[in-house]
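Structure in structure tokens, see below.
All protein chains of the complex are present and in place, except for one that has been dropped.
In order of appearance the chains are A and B, and numbering begins at 1 in each one.
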Amino acid sequence: MFDYLNEHSEVRAMRRHHFGTAKLAAVAVATALSLSALTACGGGGSGGSGSSGALEMWTFKQSHVAGLQAAAADFEKSAGVKVKIEAYTPDDAFATKIQSSAKTGDLPDVMETHSDGEDLGFGASGIAAELTSVVNDAWLARYPETVRTSGYVDAAKFKESQDDGSKMHGVKQGARHSVPFTIGTFGIVYANKKMLTDAGIARPPATWAEFVEALKATHAKDAKNGGLALGLKVPDTGITWLAQPLAYSMLGRSGYEALFGKDKAANWSSPNGVKVLQAYDQVTPYWMPGTQTLGIDEADQAFAQGKAAWLVGGTFTLAFLGQNGMKPDDVYAFGLPGDAAGKVPDPALGPLALTSLILSATSKQPENAKKWMEYLSQPEVAAKFSKASTDLPATELGAESSSIVGPALASLLDSFKGTPEGTYDPRRREFFPPGYKQDKAGAILVDMSPLKKVTPEQTGQKLTELTESFWATSQ
Amino acid sequence: MTAADLAAPRSPGTGATGRIAARAIVLLLLLGYALVSLYPFLWMVSAAFKNQIEVVRGGHLIPESPTLDTLIDTWNKLHFFDYFLNSLLVTTYTVVLTLAVYAAAGYAFAVLRFKGRTALSRLFMALLFVPGVTVMLPIVILENQLGLLGTHWGLVLPFVNGGAPMCILLMTATFSAVPAELRESARVDGASEFRIFAAIYLPLAKPALITVALLTVIPTWNEYLLTRVSLNDPETYTLPLGLQTLASENVPQYNNLMAGALIVVVPVVLLLLFLQRYFVNGLLGAVKG
């Protein structure tokens, strides 16, 4: 045993120095200190806006970066202010980025966020500045009337915000925390022209019944690749993009809104509600296999790859299809066909603000930041941005819009045109129970179609139970 | 006679042929499970060498026209080298800190007598039962307040802390097995506690230290949940997060996705191949301790 000890060279070396145990304290303290030192140096943070004189802007849309950078270059020429564009994706990373930066005081001057929710939430928590005094009528007039109130706390939104569970709890009535930046709508159907032709269909369906017939035809032609794709892994899509516009067409505005109400004679479990669900259930045999496991982008991609003949998406889907090698000429794109026997046989789809711009409350150069936000809303700037990003700007481009944005986007703009009563407007939500969550309703609907776990009647019952639960919590 | 010989299947009276048949069955079963273990990886590799058209079509394991383009393309386009360096950085910090902190703690628990030793070591063991999801939110909030959120240290510190139970267990078991006489005689010679630790105990514990390092490297390299909610700047992304970004942002074909997955997986598989005996020995130590 002791031989071993003697052999050990380090032990021998150790004998030459005789240390007191008190030294140990120094070591341990040094270790502990080095730990806290690490903590401290990590906290320094890098970057930070304002110091260099350049404005900073963040977005969560990678596809907007190029267009924004081009606009920033022009802005620098005309106003002499540099703007740095930065994208942070995906959405939840963007949210934690803002959260952590708000704490460390590293927020950028301007941010592009989701409209009507996130923007007001940031307003309520003091991250987004109040803009009523800045955004004057001339500025607002550039937007179509339907999206002008986006970012503004009107009476309805204020009422919604007073619910304890609301994400915008704490906003002030009459405040504006954002201006719209891009608009669009859901419920746009895309169809593969070639597959439709192969199945003997010469033109896009004009009614829901024709749509179901056409689906049946492409599916009969090719059961594997002739179906309907939709990213049902995100369950909201089924209900908000398909079921709700369909319900609006069948029942009209008041009938549609009553689906979410407390009146059992008119809500989802009523004959009206079940009728809508039965109509929706007609597509059940024709879903693309496994569409319930795909995210929104994955479903779009499957369609672009020819794994489905049909796709339900939004105006923004067209750009994505293009990126995945599908030319606008290869597809039909049209608003979801209405029910010919319904109250609104040919519904238009109301545009809504999809992304908005907020001004950071801690911006060191708010004047320049406001100038930049105003600059982005100018028609010629918006048109250029629109072309670069294949996205629809909130700014109205006037009569020659179709020549500016190209024929593909223009046909999508057409789906916006309709009378107020004849337009399914996804922005309207005052008839929803407070705190209503679409994903929960969507999951119930997925259970019926495509999963076939429940009948339309049972689905109606469950949807009613869900809405009732939200009504109950709000009291 | 060893336990293995004795435990070999033996049907009485059937003699040599029976024994050979039994061996063949055993081998077949073992190879069968080897296939199960590797099955997803076979397809991962297969897809990584397929082109866009072939991977969309599905079909056979062996690519019809194998190509390196997919791998090269994925590697180049997606900053995987930067992600790789970030992963390496986070993993190295975590391992070094883990070894330093828990070798010391294990030494104290195994060798030194002090008040509250048992209570303290039990407290660390109880940490084993704290669900990650319970502390994840407070960690993010705390690091947000400290300005650590989004930095690599913001990952390293929770990772090191999370490894506490396993590492302390292993190190304590290892140091307990060192004969106390070694320390006694060194003490007689007047060696400080730290000298004894660094010059006698640490060198003896080398296999255990390697095991601890490996058991730290693997989960750290693959960590995704805390990383996903704390890192928000692409420049700081680690490989798993880079892979997630590839999947969610670019919506790649499966050949690109599998090529990315392969790049993430290869380093740890190599590590396993070179150091596999330490896994076994280390776990053996943990069980005995």
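Criterion: a residue touches a chain if its C-beta (ideal position, glycine included) is under 8 Å from a C-beta of that chain, and two chains touch if they have at least 3 such contacts.
The rule is simple: contacts and distances are computed from a predicted model.
J.: Absent chain per UniProt: "Na(+)-translocating NADH-quinone reductase subunit D", "ABC-type sugar transport system permease subunit", "Protein-export membrane protein SecF" or "ABC transporter substrate-binding protein"?
T.: Record says "ABC-type sugar transport system permease subunit".
J.: Among B:Leu78, B:Val160 or B:Ala173, single out the residue that touches the unshown chain.
T.: B:Val160
J.: Touching the absent chain in the whole complex: find that residue among A:Leu107, A:Met168, A:Val276 or A:Leu412.
T.: Only one listed residue reaches the unshown chain, and that is A:Met168.
J.: With the missing chain put back, which residues of subunit A would touch it? List them for me.
T.: 17-35, 38, 92, 95-96, 99, 102, 117-118, 121-122, 124-127, 164-170, 232-233, 235, 289-293, 435, 437, 440, 443-444, 446-447, 450-451, 453, 468-470, 472-473
J.: In the complete complex, which positions of subunit B touch the hidden chain?
T.: Considering the whole complex, subunit B reaches the absent chain at 1-4, 6-12, 26-27, 29-31, 33-34, 36-41, 43-44, 47, 58-59, 61, 96-97, 100-102, 104-105, 107-109, 112-115, 117, 120, 123-124, 126-139, 141-142, 157-158, 160-161, 164, 168, 187-188, 190, 193-195, 197-198, 218, 221-225, 229, 240, 243-244, 247, 254, 257-258, 260-262, 264-265, 268-269, 271-273, 276, 279-280, 283-284, 287-288.
Heads up, the rule we're going with is that only the chains that are shown with their structure count from here on.
J.: Between subunit A and subunit B, what is the gap in Å from one C-alpha centre to the other?
T.: Roughly 37 Å separates the two chain centres.
J.: Quick one: in the complex, what on subunit A touches subunit B?
T.: Residues 1-2, 4-5, 8, 10-11, 13-15, 17-21, 23-24, 27, 31, 38-39, 41-45, 62, 88-90, 92-94, 96-97, 99-100, 103-104, 295, 297-298, 300-301, 305, 307, 324.
J.: State the interface residues of subunit B toward subunit A in the complex, per the touch definition above.
T.: Residues of subunit B touching subunit A: 56, 100-101, 104, 140, 144-154, 157, 179, 181-182, 185-186, 189-195, 199-200, 203, 228-234, 245, 248-249, 251.
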